[in-house]
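One chain of protein is taken out of this complex; the other chains stay put.
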Amino acid sequence: MTDKNKLKSKTPEGIGGGSLRDAIRVPALAVLTGLIIGAFAIIISGANVFTAYGALFVGSFGDPVRFFTGFQQLFSTGETAGLLKAIYPFTESLVTATPYIFAGLSVALGFRCGLFNIGAEGQFFIGALCSAFVGYSLIGLPAYIHLPLALLGGAAGGALWGIIPGYLKAKFGAHEVVNTIMMNWIAFKLSDWLLNGPMKASGFRPVTPTVELSAQLPRFFPDPIRLNWGLILAFVVAYALYWFLFKTTLGFEIRSVGANPDAAKYAGMSIVKNLVLVMAMAGGLAGLAGSAQVLGVDHWVGQGFSAGYGFDAIALALLGKSHPFGVVLSALLFGFLRSGATRMQSMAGIPIDIISIIQGMVIVFIAAPEIIRWLYRIKNIKAEETVLTRGWGK
Amino acid sequence: MTTINATINTALAKRSQITYGIVLIAVGLFIYLIFGLNTQAGLQTTYGTNLAGSQALPIPDIVVPAQMTVMIMAGIAVFFGALQLARGVRSTGWLIGILAATFVIAFLTWAAQGKSFNLTGMLSSSFVRATPIALAALCGVISERSAVINIGIEGIMLMAAQAAVVAATVTHNLYVGLFAAILIGGLIAALHAFLVIRFKVDQVVSGVAINIFGAGFTAFMSSRFLQKSGDLLNNSGVFPTISIPGLAKIPILGPMLFENNIIIYLMILLVIAMHIMLFYTPWGLRTRAVGEHPKAADTLGVNVYLMRYVNVIIGGIIAGLGGAYFTIGSVGRFDEQMTSGKGFIGLAAMIFGKWNPFGAFTSSLIFGFADSLQVKLQILRVPIPSEFLLMAPYIVTMVILTGVVGRAIPPAADGQPYEK
Partner (left out) sequence: MTGLLPIDVGQIQLVGEAIRHTSPRDILERGVAHIPEDRQRHGLLLSFPIHDNMMLCTYYQPPFAKGVSLQQKTIFDNAEALVKQYDVRTPNIYVNASTLSGGNQQKVIVAREFSRPIHLLIASQPTRGLDVGSIEYIHTQIIKKRNEGVGVLLVSSELDEILALSDRIAVMYKGRIMDIVDANKVNKEYLGLLMAGIHPSETPKAKSSAAEKVF
């Protein structure tokens, strides 16, 4: 029995053998290498690397000096304003990370079933719009009904957006990569129409009306801190997904279909049912990401709302090895990076798109661990298990 | 095994026969109800046949009575649908063609009732808009014929587009821009090939990474440099239209095919060249062998890795040309995300065209038509919101992909890395 316990502690499920330390090594080095390449990009654009990365740090975590003065102020005058300002960057990073957690879980779930959900972007937007709609159109409902309803609306919208390409893939073998990307573009155009038409608030800007107070996710601290219950919800959902994937029969089916659809079929599992279920759930998760962002942070939806969450989520899922806990960690990392990058943009003039450059690199390194191995002279790295390229047909 | 397959095939064929018949009849009814009943009697639709500024010989416009034309289209669709259900028409290709033709003609006639609508202009614009899609599709064809999937065409086109316009603006020479685009296309494709062949990176993941990187990089360069120094870096002018003497005088077809700029002419040449290369040269034979059965090709002495590298790089060069179209072949400057998914639509065209250059070209024309259709419809002030019209190319892509992919068979080793 001690043997079993020893092995269990060293083999987190779903990471495919090997210890936790091995599992983290490649992703960590991938991020490091990505940042180094990012540094090159900064140098090319003529800025100072130290200023830039310094701004990145302050933007993500906060200025240590401010913390100190903030505490001083609290103890001397009882005023919290200074302390609040000090923790603002840190909480903003968490706020940025929240939709990433949901979106990353969405893509990761897809990967587990061998599906490439690039549609998280569109599902996010549709989910946000649906949540906003429930949020601003129903008036006078108590919060304990309105809020869950709004969240549910978002998840349902996203699920719908995911189930369409999922069904097309399951029944006809149409490759989900192209179809989900098409759904993204359709979502963008649809939202353009909705925001300029039926869902437009009075005024000139193409935005929805503000969501009712009863549908907003409560915040922990007074303004300007935007940290809200969405983060807790994200953690809860991440754990729930972990339990679902690794401790239930349905999760076992999904992972089997992803690992080897032929063997799964021979063993009696229904490929169609699982593909459709996964795309619906993945869509729902991405839709929840949009919901959390609307109901917790912005309280209205405008154009360009989804701004790259879906694509970032791909890098997240790969970095986190498609495991819910890995995704949470990666999402936190990306949240901090992005949050800091905004400050890097204003302080050092580095466009925020540098994050996309870093992400592209990270994805490549994760998918080709041999590059990392060659760069850093490490032995014994296993390649990713999930095979996503199955050609274009069934 | 063969007899079992035969019985299953007839069962499936019967089911698809019925489906086609029902769909045709349904479309016919749709045409009647939505278009026919909404067309005012007595109105005429004018299909303009002459394009301003063109060298084509002028011919009179085609004028048709609107409502009758629509009704006739509905009738044709229903007729063929019934025929299919009763007897079964031999070729499903014809059926799809009739379906599309009746629907489009009815739609256009209805949309332009009482007004005039430049048919030649739309055909010409379809052809032009099909160009980047066709080039993307050709890139896909040659890459996948040697069994390497390249999803990153969109990213390659974006980066090539930006490189083209910057190089052309800085050197005041469009041809330098063209060269830059081709160079970038080839380089990025080489990177993709390197990752996929040498490191056996998952081909889809590599492609997506290229897309993300391409979008980010071009946006980065755009905000950092291009927006501030627009005139110095982002103002290249466009390739002029070249009319082919004599042929350009043909009415309707002349402006469409023979009055274009060099990128479009190159596209036509590439379609023909690739067809010849793939199917009539030893090189093409080796390429296809590597794509269908790399193990066999290897034992016969074909260098599988080299073939794949070269084909993917050639594909990248073609995609680079496609990227150049967006800037130096069209508007003369770079805007973020200007490829708007054309790279992916090109992949759908490739599948619809069954991985053949001519098939891919024809499919691209269809997509180009859908693209130019939505512009024309906005001009005609059709009572459909413009955003929905903008969705049309993407919806069409999905429909086509779903309807065709089950039956379109890719090269056998498509997507699988080769282990010696």
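As written, the chains take the letters A and B, and residue 1 is the first residue of each chain.
Methods note: a residue touches a chain if its C-beta (ideal position, glycine included) is under 8 Å from a C-beta of that chain, and two chains touch if they have at least 3 such contacts.
Keep in mind it's a predicted model, so treat the numbers as computed, not measured.
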Which residue of A:V49, A:L74 or A:L250 touches the chain not shown here: A:L250
Residues of chain A (touch criterion as defined above) contacting the omitted chain: 3-4, 7-8, 11, 16-17, 247-250, 252-253, 255-256, 259-260, 262-270, 385
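Keep this in mind: only the chains that are shown with their structure count from here on.
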Approximate Å spacing (C-alpha centroids) for the pair chain A, chain B: 33
Chain B to chain A touching residues, read off their complex: 149, 151, 195, 199-206, 208-210, 212-217, 219-220, 223-225, 340-341, 344, 347-348, 351, 385, 387-388, 390-391, 394-395, 397-398, 401-403, 405-406, 408-410, 414-416
Touch list for chain A against partner chain B, complex: 41, 45, 116, 118, 165, 168, 172-175, 177-179, 181-183, 185-186, 189-190, 192-193, 196-197, 311, 314-315, 318, 349-351, 353-357, 359-361, 363-364, 367-368, 370-371, 383-384, 386-394
